[in-house]
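Heads up, one of the protein chains got dropped from this complex, but the rest are sitting where they should.
Take a look at chain A:
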Amino acid sequence: MPSTRTRPIEKFAKATSKCAVEAAAYGKCIVADYQGVHKDMCAKEFMRLKDCFLVKLRSTPMTGYV
């Protein structure tokens, strides 16, 4: 039974994929010093990623995911 309803995780994935630039910036920040990672080390980059993600999440429709 093919369902047309998007699963929450797919919506999550789709929204995240639209923030590639912010994700790369956050990833680079972590990988730059991955042996010394501590809490909120890249908080600024993460907040940028999350802001972008939340905006995209709202604009992602719940149906039509391929």
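We adopt the following convention: a contact is a pair of C-beta atoms (placed from the backbone, for glycine too) under 8 Å apart; a residue touches a chain by one contact, two chains touch by 3 or more; residues count from 1.
Throughout what follows, contacts and distances are computed from a predicted model.
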Expected UniProt protein name for the omitted chain (select from "S-adenosyl-L-methionine-dependent methyltransferase", "beta-aspartyl-peptidase", "60S ribosome subunit biogenesis protein NIP7" or "SCP2 domain-containing protein") would be "S-adenosyl-L-methionine-dependent methyltransferase"
Touch rule applied to chain A and the missing chain gives residues 1, 7, 9-10, 12-13, 16-17, 22-24, 26-28, 30-31, 34, 37-42, 46, 49-50, 53
